[in-house]
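My questions will all concern the structure given below.
A single protein chain has been omitted from the complex, and every remaining protein chain is retained in its original position.
Let's look at subunit A:
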Amino acid sequence: MFVLCEMKDTVRIPPWEFKENTTDAIMDILNKKFANKVVYNVGLCIALWDLVKLEDSFIFPGDGATHTNVHFRYVVFRPFIDEILVGKIKCSSKEGVYVSMGFFDDIFIPADALQHPAIFESQDQIWAWEYEVDEDTKHKLFMDIDEEIRFRVVDETFTDTTPSGPDTTNTESDIPTDPELKKPPYTITASISDSGLGCMSWWNG
């Protein structure tokens, strides 16, 4: 679920931080910059693990700050494909089920990756697994909101959310209607169509 990512960055220490120990100041700055952010093709950064190497610092004309190249390792949330994880159902829609892990929300189980046969109860807006006990009796197992759910990671998608230049084609509307703007930077696609997957209560006997 978590991995260590080795990165290199130039850290600018402003003059008012000079009273601090250099490593402490660098650790603070790195944690401020990366914690709770998604790095493209890396994952969701959690916290600094350690500093590996500090290179020489530089001062540039016109700037009182020092600039240091730092090699460091960061704890990153990046589950591998096929990993089994546990989360909570956040909400459901016709498209599928949205799962949250508390610190990470963008997990989606598409309708065709639910246990088969699954039906959507549009009245309650929840999905249910029509479990066949025998030929005549079917049992509906509901996937209620906030219920613990075990799923398998099947795909991951990174979206580059770095701002692009001003939109010159459509200057008329001031309201950003572009759905791309709202896209989460890192989404996990999951599946529960396997025995043992799905709500924890289904399998705990």
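Criterion: contacts are C-beta pairs under 8 Å (C-beta built on N, C-alpha and C of every residue); 3 or more make two chains touch, one makes a residue touch a chain; residues count from 1.
Here, contacts and distances are computed from a predicted model.
Of "Mitochondrial import inner membrane translocase subunit", "DNA-directed RNA polymerase III subunit RPC9", "Large ribosomal subunit protein mL39" or "RBR-type E3 ubiquitin transferase", only "DNA-directed RNA polymerase III subunit RPC9" is the UniProt protein name of the chain excluded from the display. Screening A:M101, A:L141 or A:V154 for touch with the missing chain picks out A:M101. Where subunit A meets the missing chain, the touching residues are 1-9, 18, 22-24, 27-28, 31-32, 35-37, 39, 41-59, 66, 68, 71, 73, 75-78, 80, 82-84, 86, 101-103, 150, 152, 194-197, 203, 205.
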